[in-house]
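Written out below as structure tokens is the structure these notes cover.
One protein chain omitted, others in place.
Now for chain A:
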Amino acid sequence: MYKVKVYVTLRESVLDPQGGAVKRALHTMNYSEVEEVRIGKYMELTLTNTDDVEKRIDEMCSKLLANTVIEDYRYEIEEVVPS
């Protein structure tokens, strides 16, 4: 089994309206040290044993999980041994 953590975020060059709103809220709460907030998505995928896990995950990300026109993605693959 594999456990995969996928992180999808807006590209650095793309303004993030949600992040901006949260940053303003944090500033109102006196957390003025916050310079930037970026909001993204976190997904957990559990996979059965399969060949080419990395290649397949990468395809899943570029085809569906992220919109690569405006989003970046990264992932962590962890092999899980059922106890």
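We take it that a contact is a pair of C-beta atoms (placed from the backbone, for glycine too) under 8 Å apart; a residue touches a chain by one contact, two chains touch by 3 or more; residues count from 1.
Assume contacts and distances are computed from a predicted model.
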{"item": "Protein name (UniProt record) of the chain left out of view, among \"Methylmalonyl-CoA mutase family protein\", \"Electron transfer flavoprotein subunit alpha\", \"Phosphoribosylformylglycinamidine synthase subunit PurQ\" or \"YeeE/YedE thiosulfate transporter family protein\"", "value": "\"Phosphoribosylformylglycinamidine synthase subunit PurQ\""}
{"item": "Hidden partner chain, touching residue among A:1, A:21 or A:34", "value": "A:21"}
{"item": "Hidden partner chain, residues of chain A it touches", "value": "10, 13-15, 17-18, 21, 64-65, 67, 69-70"}
